[in-house]
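Note that one protein chain of the assembly has been removed; the remaining protein chains are unaltered in position.
So, subunit A:
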Amino acid sequence: MPVLWLFLIVLALAAIGFIAGRMRVTSAGGKRPHSLPNYYGWNVAMKVMVPAYLALVVWLLAQPFLVNSQVVGMLGDRAVPEGSTIGLVMSDVRRVADGLDATVAQGLMTSEEANSIRTEFTDVRDRLGEAGVALGSNVSSEVLSAAQTYRTLNATGNFWMSTVVILLAVGGLAWGITQSHGSFRARNSVETGVRIILLSAAMLAILTTIGIVLSLVGNTWHFFQIYPASKFFGSFTWSPSFGGGSELGIWPLLWGTLYISIIALIVAVPIGLFAAVYLSEYAGPRMRAWAKPLLEVLAGIPTIVYGLFALLTVGPLLLSVFGRDGLGWMQAGTAVMTAGLVMGIMLIPFVSSLSDDIINSVPQSLRDGSYGLGATQSETIKQVILPAALPGIVGAVLLAASRAIGETMIVVFGAGAAARLSLNPFDAMTTVTAKIVSQLTGDADFASPEALVAFALGMTLFIITLGLNVFALYIVRKYREQYE
């Protein structure tokens, strides 16, 4: 049974349960029930949906793993040809199984036939071709029988999944309806249910994060097994070559990342901060009403558009001033400066919007106190408001910094792809993120250090930005209470 149908059936059962639970309480008469009728309805609906959908999700996640491991176990080593891997064979198996499904669905083959055909008697490639499934080579007997097992296992799995989910839903329905009588505290039960739903949403987010980190850690570990960490952190050269013998030192990339980020922050922090001061202290309500949203539009521009801006506008502009026709410091439009400037523009709304909120949260009484002593507006801002808002502003800057470090598209377009250690801001350089992209795009062999290095780079980046974020939070927390 398709998953969509299963989903709809459970939904229908929940709707029935909602109405039934409601009606049972409202029609009972007698003493006034503990909760409003809707709560009884929701109680039943929740008891139908939550366990059933939970089982559905878990089953859908677990079944492919179990089926795969069964089939792999059945295939054994002898089915894997020279120069191939079990993963490739398994993708063949899945393809044949899908092909059989399609053939049966089109009525070109009965499902008994699909389970019993043998390569010795049937040209499977031909038969599947009739159904529009093209295979690259003839199907070996091992692969065909594995595909057949794969199909049977999946069919049984799906059957049991449907059975279990529907049984759970019906069970929940029965349980909920028998509970629906006046003295049952449906309101409290719904409250608990809501809490469980919210908790599971939060848990899901946290578990995903943990999953991402674990996959990074696993692959990084794998990388350091085939490439020495001392060379990764000790070498000043980055020259990957997929033929082997590549040097994968992180320093040129880290330097590029930091250099571009620093230029971006030098651009973004003063402009953003001054804009925030203007908007929160000087601008009248009308000015503020249109200037602030307009500034925040900048934050909504996709970074790829900034990348195009860097490539087509800022790069040529800088080149015309600092290039061969001008000062002669710059060889091409792609340079640290180009990417840094554009990234700075991207970060302005970040800094200004966060700082604006922080400056606004400085109590009016402090401003009054300062004005009352005969201070001017700028004296008040410089000596009272900025010191009071400083921790928050530092936090905003650090958040902007971690954004700059993680930025990719602007770098790809603006800074070039050359990994080099140089002090000249008009040289092309590249960053960690841009190199992660270039190491993993194309025909990457995921067992080679040249591809796996991407995970080590990602891990390094993750640790740096995590550190920055933690530091920012620490600063904000430490000084936040000061003026409250």
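Keep this in mind: a residue touches a chain if its C-beta (ideal position, glycine included) is under 8 Å from a C-beta of that chain, and two chains touch if they have at least 3 such contacts; residues count from 1.
Heads up, the rule we're going with is that contacts and distances are computed from a predicted model.
Peer 1: Have a look at "ATP-dependent helicase", "Phosphate ABC transporter, ATP-binding protein", "Carbon monoxide dehydrogenase" or "Aspartate carbamoyltransferase" and point out the UniProt protein name belonging to the hidden chain.
Peer 2: Its record in UniProt gives the absent chain the protein name "Phosphate ABC transporter, ATP-binding protein".
Peer 1: Looking at the whole complex, which of A:T208, A:Q225 or A:Q383 touches the chain that is not displayed?
Peer 2: Per the contact definition at the top, the residue touching the missing chain is A:Q383.
Peer 1: Touching the left-out chain: which of A:A229, A:L373, A:A447 or A:L466?
Peer 2: A:L373
Peer 1: What residues on subunit A make contact with the chain left out of this view?
Peer 2: Counting only subunit A, the missing chain is touched by 284-285, 363, 365-376, 379, 383-384, 387-388, 482-483.
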